[in-house]
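What follows is a short report on a single structure.
The other protein chains are all here in position, but one chain of the complex has been omitted.
The first chain written gets the first letter, and so on, giving A, B and C; residue counts start at 1 in each chain.
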Amino acid sequence: MSKTLLKDKIAPKHILVLALLVLAFLFPQIVTQPYFIQIAITVLIYCYWSSAWNIIGGYAGQFALGNGVYIGIGAYVAVLFHQEGFGSPWIGMVLGGVISVMFAFIISKPCFKLRGTYFSLATVAFLHIVRYIILGFNSIFGMETNGGMGIMIPYTGRWQDMQFGKEGFYYVILVMLVLILVVSNVIRTSKMGYYLSAIKTNQGAASTIGINVPKYKMMAQCISAFCLALGGAVYVHFLLNVSPYDVFGYDLSLEIMIYCVIGGSGTLWGPVFGALVLGIINETLRVQLGSDIAPLASAFYGVALILIVRFAPGGLYQLGQMLINKIKGSLGKKKSETKEVSVQ
Amino acid sequence: MKKLIATILAIVMCLSLVACGGPSGEQSQEPNQSSGQEGGETIKIGVLYPLSGSTATAGNSALWAVEWITDYINNELGGIQSMDGAKIELVVGDSKGDSQVGLTEFERMVNVENVSVMFGFYNTAVTNTLSQYCIANQVPAIATNAVGDEAFSQPNDYVFHANGCNATNTLFSNQRTEWMREVIQPMKKFAYVYDSADYGRESYETALANMEENGYEEIVGIPIEAGSADFSSQILQLKNDPEIEWVQPSMNMSDAILFVRQMKEYDVALPIFGNGGGFLQADFIEQAGDAADYVFSTSMWFPSMWETAWDTDFAQTVMDAYYEEFGYDFDESASCAWLGFWCVWDALERAGSADREAIAQAMAETDISGEHYATLLSGSKTVKFEDREGAAGVMVYNQNFDTPVPWACIRDGEYRVVWPEELASQEYEFTWPIPSWDER
Amino acid sequence: MAIFFQALIDGLLTGGIYACVAVGLSLSFGVMRLFNWAQGDLLMMALYMAIFLIQGTGIHPLVSILVVGPVMFVIGFFVQKFLLNPLVIRAKEREPLSVLLTTAGMSFVLSNLATFLFTSNSQSVTTPLTGRSINIASMFISTPKLIAFVVALGLTFGIQLFLQKAEWGRALRATSQDREVAQLMGMNNKLLYCLAQAIGFACLGVAGGLMSPIYAVSPSTGATFGFKTLTIVVLGGKGSVPGALLGGIIVGLVESFGGFLFSSLYAQIIVFAIFALVLFLKPNGLLSKDRG
Partner (left out) sequence: MSEERIIVVDHLTKRFGGLKAVDDVSIHLNRGETLGLIGANGAGKTTLFNMISGVLKPTSGTITFDGVEIQKKKAHEICKMGIGRTYQIVQPFTTLTLLENVLAGALMRHPRVADAREVAEGIIDMLGISHLKNTKGASLTLIQLKRMEIARALATEPKVLLLDEVMAGLNPGERVELLETMQKIKETGISIIIIEHIMKVIMTLADRAYVLNQGCLIAEDTPQKVMEHPEVIKSYIGERHYAS
């Protein structure tokens, strides 16, 4: 390989990503306080979910506001699979993913032809239907779900039952986050990635250059549903309790979208960045401000979302870009990789 | 250009990750199963209640009771005598009724603040999660309210429950049926209107399981959707079936208000035996107005029960202090916290040390009866943590089985306990049957 | 048999209340293709206003409408002017996602603010209308709901008349068909949007006043009504005000009969199942004029 090609390969970006990975893996060793590992786990799971949502909401630009339902489906299938003695929750988790993909296909198929708002409405409608069914019935298909009370997962601590120590969960979710980022990057830089961006900006033009628009939207939605379900299964095993109000909550479904949009939807690092920054702010606010000010923290998110949508649709990621361009501009760097840097 | 963005982003992330680790200050390397501080002049107790969210009212009421008792122990009783006057220090956390937030607070209390005992929980979801984590981390805990059985369905020697859960409450309600049978005759069929939330469903299931035992021929189950906008169709069902003798609704307060109002609107004068929750909360009577008249309500505690306390002046001072703070009477959630926290005090006195194992041992041996602070403002007259089978064959561990759940009738704006006799309020003479709406 | 009619009446009357809430959204969605996800929470805000007003001054609920309605009108005007107009004008697509996000953000802010300000236990007020009902041939017609139904009819008829006859009304309908063309014809879109949104909010104010004698309000009331209203608007046909009335009544009847025949949980599931069916088979709703 010629020298320049080599140089291109090990660009600072790759070194940086590697450094970030090493640091993330070392984090539980540096900070052994289980309390902070606990916060890190919560932040990581939201990074994971927002990145999963980003595939359909960010890359494909289809606002699946009700996609939180797949988190619930993944959680319930994994727990019931184990509880009814079919096998280990790991298999249940994958089964949950498959079932979520099935539901995602059934619901999204008809409404990908319709305009954006209808797709969001259909996903939220499905979320409500599943929530009412779970809350309404004490057992579904003969399996004990005891409605609103949720299901408790007995503590065994064995990894076969998807239960690990504090650090164990940290690493499992970190690995899942890395995997979803790899998957997102593969999508982003592949044919599917370009096709999704084309669909996102101009659906009509996309179809006349040979893009099967409904098919690619469907692929994005199915991948997103599958990943959300896996995350749901691991999350409830961490809490040792499946509460329908939590996993099928409309707030959770909204939150994973808000973190992604505020972070910068349609980018690789946006959702992770959004979930990380907002997660940590949320945690510190909750501890410092105490209980009665807590709802203000959530209200803050709503305001942040409105401001971001109005002034920086690209999210914090775009703000980061603007910041860098200003610094670069003021530094007066002579050699710049690209002739003309346009900020959209 | 892309490379630079990633760099900035990464640095920010590293900073925030490290920042996460920063403020913890002392990098306590203690192993997870720390035994709590040795001796020293304070004992830390972790108190976790839903201080915001939909169950915030009950959470704050319970917290008030815990803080009042702590102040009383530290100042009036001079701290824990068996630990030469060690003071109790409360580490308070808000679970927001959500298990994930509860778990985060649990970690802070158990590993950062190093509490010796965990206390509270209240919501079923939070109790399910934290009872497991208390067992795993070997931290003694007393849960209050938390009526779901599942959290106590595992044999362990760390998590105790002083006030009743469904399994124990229903045992008691079976005895209650004898009284209703004498009063209401013939009592063949009643309707159970339950919302799909928490204990509504479970108490209906248990009632069904005990149907034959209690001699009912039929229980009509009418599920409703919590927070629904209208109950007219359910009330029509009640009105349409003349055999139904009385109705037992179990729902949150805003639904309960709407329910009794519509019962009045549709002139359905069926006796209403409200099952906890909505029919108990402080301002249910005030907001429901005269529609709440003659409604029966069951709870582990009614304000009028202070009359039967063994030291009425002491009970009165506490009730007045509570009234001053909240503007309404000492409620069930405060009473459960009262019972539970005095059990913690009782265990600390017997354990004589802040060591978690010793406290857990002491809690297991709890045997309270007679004139004890714990039973002052609570229906339970004795406290003993047993592993026994509750109602409908549900096995529960470390439960207090003396948890009476008396009936009270709402008459001119007040809860008046009518049964059992030893807890009944003196002023109110119980009459049956219930007059129809226009006679009221 | 009487029970059948009783369920019928209840369904109609509750449907009237739903229609009151949905009419506003149908107008703003029809005219501006603007889907307001915060509709439920705005209703909650109006209900809080009405209840606190009645608790404070003890006035009659119908009088509270005359206060809460105009207040919401003004709020709606400025919410559209500052929050939504810049997005709608800037966006090229007909149903801009930025608006959807902003209204979702608004609903998040409103529900959490309500939890912070009014804590989470519910508030309600006993008004002269509460619990009153008219007894006709062993059937009970709840007075507050009857009034709500009548006002809903009036509101729908009024707005429909306004859209047909009034100068501003026709301008509103023009912009709903094609934004650019309307602008070319010299219509001040920005002002029209503010007007449409303001009327929408005013309808919510009226609904809040009407509901104060019947319902208790808590921060979660928004969620209860929120999605139901969106269902009704899509069911009835976006942009068609009579459609909102029809949709409201259909949902009211389904809930009433569903609740009576099965259980209210089935009823909710049936409502959403119908919604899904309409969404897939006839996305433009039953009465929609827009073939779009």
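Assume contacts are C-beta pairs under 8 Å (C-beta built on N, C-alpha and C of every residue); 3 or more make two chains touch, one makes a residue touch a chain.
Bear in mind that the values here come from a model prediction, so they are computed numbers and not experimental data.
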item: For the chain not depicted, the shown chains it touches; value: A
item: Contact partner of the left-out chain, one of A:77, A:180 or A:211; value: A:211
item: Residue ranges of chain A at the interface with the undisplayed chain; value: 189-191, 194-195, 197-198, 200-202, 204-213, 266, 338-340, 342, 344
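Definition applied: only the chains that are shown with their structure count from here on.
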item: Chain at maximum distance from chain C, centres defined as averaged CA atoms; value: B
item: Between chain C and chain A, distance of the C-alpha-averaged centres to the nearest whole Å; value: 33
item: Two or more partner chains touched - positions in chain A; value: 132, 135-136, 292, 295
item: Multi-partner residues of chain C (each touching 2 or more other chains); value: 115, 223, 263, 265, 268
item: List of chain B residues in touch with chain A within their complex; value: 1-10, 12-14, 16-21, 24, 27-29, 32, 51-52, 56, 94, 96, 98-101, 103-104, 107-108, 110-112, 124-125, 128-129, 132-133, 135-136, 148, 150-151, 153-154, 195-202, 205, 223, 225-226
item: Residues of chain A that touch chain B when the two form their complex; value: 11-13, 16-17, 19-20, 23-24, 27, 30-40, 42, 132, 135-136, 138, 146-150, 152-155, 157, 166, 239-241, 243, 245-246, 269, 272-273, 276-277, 280, 283, 286-287, 290-292, 294-295, 317, 320-321, 323-325, 328, 336-338, 341
item: Sites on chain C touched by chain B in the complex; value: 3, 6-7, 10, 14, 17, 115, 119-126, 130-133, 135, 140, 142, 214-218, 220-221, 223-225, 228, 255-260, 263-265, 267-268
